[in-house]
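What you see is part of a larger complex, with each chain still in position.
To keep things simple, chains are lettered A, B, C and D as they appear, and every chain counts its residues starting from 1.
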Amino acid sequence: MSTGKTALVISAHAADFVWRCGGAIALHASLGYKVTVLCLSFGERGESAKLWKQPGMTLDRVKDARRAEAERAAEALGVHDLVCLDLGDYPLELTRADKDRVTGVIRQVQPAFMLSHSQYDPYNTDHMYATQVALECRMIAQAWGHNPGEKVLGAPQLYLFEPHQTEQMGWKPDTFLDITPVWDKKRAAIECMEGQEHLWEYYTRVAINRANHFKRNSGGQASGRDCKYAEGFQSIFPRTVDEL
Amino acid sequence: MSTGKTALVISAHAADFVWRCGGAIALHASLGYKVTVLCLSFGERGESAKLWKQPGMTLDRVKDARRAEAERAAEALGVHDLVCLDLGDYPLELTRADKDRVTGVIRQVQPAFMLSHSQYDPYNTDHMYATQVALECRMIAQAWGHNPGEKVLGAPQLYLFEPHQTEQMGWKPDTFLDITPVWDKKRAAIECMEGQEHLWEYYTRVAINRANHFKRNSGGQASGRDCKYAEGFQSIFPRTVDEL
Amino acid sequence: MSTGKTALVISAHAADFVWRCGGAIALHASLGYKVTVLCLSFGERGESAKLWKQPGMTLDRVKDARRAEAERAAEALGVHDLVCLDLGDYPLELTRADKDRVTGVIRQVQPAFMLSHSQYDPYNTDHMYATQVALECRMIAQAWGHNPGEKVLGAPQLYLFEPHQTEQMGWKPDTFLDITPVWDKKRAAIECMEGQEHLWEYYTRVAINRANHFKRNSGGQASGRDCKYAEGFQSIFPRTVDEL
Amino acid sequence: MSTGKTALVISAHAADFVWRCGGAIALHASLGYKVTVLCLSFGERGESAKLWKQPGMTLDRVKDARRAEAERAAEALGVHDLVCLDLGDYPLELTRADKDRVTGVIRQVQPAFMLSHSQYDPYNTDHMYATQVALECRMIAQAWGHNPGEKVLGAPQLYLFEPHQTEQMGWKPDTFLDITPVWDKKRAAIECMEGQEHLWEYYTRVAINRANHFKRNSGGQASGRDCKYAEGFQSIFPRTVDEL
């Protein structure tokens, strides 16, 4: 089933898209969206502690391992296209040419919506930098004078997915998505992250508690619809609607 | 046409519902919603300057005039029920019994969504007080032990409609509603407000400029859908969705 | 073991102190603090849905049941004194005399620190009102001219304990407390809340995930101390220290 | 010298106007303004510790002492009219009738600008309550239907004067006033506050350091005008100008 609709995730490190929006990816894939995941780096230096504790580890071997994990997770989620730019992490830094590649992906995908990190993260400056890049490249993709002749971008929403330690990041979800129908896929993708096994149960607990929030906001004790697993998102831009 | 759906506007003064969400009222009425408007006061002391400048004016005559205007405006918009509590303005103050009446209306209406003022307004403390009352009574209406046996309230969204001088109120719209199909009705309702003729064109300009914002956020220069008149709203609670 | 130290919890409804700071209570009791819990109401109207769904329920029976639960929970946690003011809920409203009673308790306890709700809560206006009362009565307790001759209050910290849906409340924890040594007591107290069984596992998950945050901030992957259960708190006032 | 211009200070307790805007009062008095100071209470219970430590002290004696101090300070500053409403402190609470009295004073004075406390103060809820009252009564004073026939109020700026521990109050000054020409008067008024001698030097240091800020913002090391004593203020409302 394909609807012709598309979505784009911009992930600073290879594993971010799994914990933070794996449910949204799998759900929209099941709805017929083609979902592209753009990993700016593999998180090879900063988010692969378990691998680095092994003797004789090298940067390339870490990258290979992380890429393999990301590919398996992407497959589990039904990702249409996994693009790994391998731009380096801790710190993540993009040149003008790198940004042009990101912009190119955005234009190619023409996403109905985009997903990226919170706008503030004192623990991980790569995360907030990735969102800054997402906003900058979204703007460039809208410019008629950037690579004239290419199809320019409309105005897709940018959703910020859930960071670790949400309150420290000033992240406030305004949208809860029911991911119950695809939870098995998200859990399968999570289990592909062998190097971060301590987070498997952590993010399962997050999903269950977010389902509680879903129910509170869909009706509460009076009429709240059931929901077993959910994800939360913060919107950057206003919505445009024909009914409140 | 009736869908069985309902909505509730809580307006500090009689005219507020016209300028700030007249389009939303008329649009949802046209979609089959039964929309109830609850005016806590007539704005008789603080928002009726033109009347008070007439010789020999009395409080009752001002109230009558304002009520008549509100009724005509409500009719123009297709309001299902206009409830005027006549609680006094400048300042607006509710007793526990008054709050019980408001709670009673909320329970009776069982709104799919509610509309009220911004949470901060240094120019007009009645406005922020009305929103505080809306939140408090929404909470009471959800309590199983308040008038046991009555149907308890679910978890309707509370939208904050557009205040005057938005930036001073810290109001940030996250939802733009296309009111083009019902603009004529909103304009007709606006023209019922004889005492505030200086605002007729003001709020027409607001609606046209909000339509520009609607287009920017629905696609911009690439694919923005046309829209001639719009209204903006800020949500207090998160949404719960099955698709982003 | 008694250190002569004391602490005071101001809880809007009878169960709040269990979910939100039961660990802090049990831990400080085990450290020799005498912890007083002040319940402003029983949550009889707004937080007792399960009871109200039983046929023939009355307000008094609900209060009795909630009081009994609170007493059992307080015993499980090692609370020194449980004070139930029975001031009513949904909405909670205090007269000047009620505030004098709260002030009296504060002066009697002379707490080393106080605990109460978040400062903002659009879902539950009782919660933010309780914190407003806590600050007001803390101030009165410091006044030399309030009941002259009584011992005036120093400057205890006011910690805000964790609300439900933290991000919606603008609550940001700045202090994580390791409650692993007393987890069994908190869980036992939680299980006293028979009417809210759906929250038992919810707040167990919260405690486990807060332990993850504890470890992140105590050293992370390099040297984070182990911790299995934790609670988070936001401070209202600055700390005064002799070493950073 | 009189310009016909007027200003109004709304002070929660009798001494607040001295520490926080004594310079502004004296300066504008010297410029020909008639400055009215409205003390809602004497600070008799909460800000008179030194008096209460004397044996046999009574509430009336404290009030008398604080009133006398306020009167001497007002005289030193050149206050046109000192109005003491004696409404009680810790907590300060105004009835509807009390608010009508405040509104009456505002209308009588017809101030070019008003001065009051910061909008947030967790140490002292009387302070933020006074500002809330100032905004509410300013609004009522603008209402044509409040005591029809009286002269209605225009739109005076409300300046928030400097609180103690500014950063904890979220107070941000946007206006620095050079009070060098009247510093002697402010110091004389400060020394009228016999019960709070520990604050004399404190607020002298504040005035000198604010002068440093004045110079930084009037030109800095390149061309900053000299200034020896200054006060800072935060504006609630926008300014209207004919030149930037």
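The rule is short, and it goes like this: a residue touches a chain if its C-beta (ideal position, glycine included) is under 8 Å from a C-beta of that chain, and two chains touch if they have at least 3 such contacts.
This structure is a prediction, so every number in the text was calculated from the model and none was measured.
**Q** With 4 chains in place and all of them the same protein, how many does the whole complex in this file have?
**A** All together, the file's complex is an assembly of 6 copies.
Just so it is clear, only the chains that are shown with their structure count from here on.
**Q** Hey, what chains does subunit C share as contacts with subunit D?
**A** Common neighbours, subunit C/subunit D: B.
**Q** By how many degrees does subunit A turn when fitted onto subunit C using C-alpha atoms, rounded in steps of 5?
**A** 180
**Q** Check A-C, A-B or C-D against B-D and flag the pair whose interface repeats it, over half of the contact pairs matching by residue number.
**A** Comparing residue numbers across A-C, A-B or C-D, the repeat of B-D turns out to be C-D.
**Q** Copies subunit B and subunit C touch; is their interface built from the same residue numbers (over half shared) or different ones?
**A** Comparing the two copies, subunit B and subunit C contact each other through largely different residue numbers, since under half are shared.
**Q** Let me have the rounded angstrom distance from the C-alpha centre of subunit A over to the C-alpha centre of subunit D, please.
**A** Centre-to-centre distance between subunit A and subunit D: 52 Å.
**Q** Identify all positions of subunit C at which a residue touches two or more other chains, and write them in rising order.
**A** In subunit C, the residues touching two or more other chains are 49, 123, 168.
**Q** So that we know how the chains sit together, what is the shape of their touch graph: line, ring, star, complete or other?
**A** other
**Q** Quick check on the complex: what are the subunit B residues that touch subunit A?
**A** On the subunit B side, the touching residues are 7, 24, 27-28, 31, 113, 142, 144, 151-155, 157, 159, 173-178, 213-214, 216-225, 227, 232-233, 235, 237-244.
**Q** How about subunit D: which of its residues touch subunit B in the complex?
**A** Counting only subunit D, the residues touching subunit B are 96, 99, 132, 135-136, 139-140, 142-146, 148, 158, 236-238.
**Q** Applying the document's contact rule, which stretches of subunit A touch subunit C when the two form their complex?
**A** 49, 123, 164-168, 170-173, 201-202, 205-206, 208-209, 212-213, 216, 221, 232
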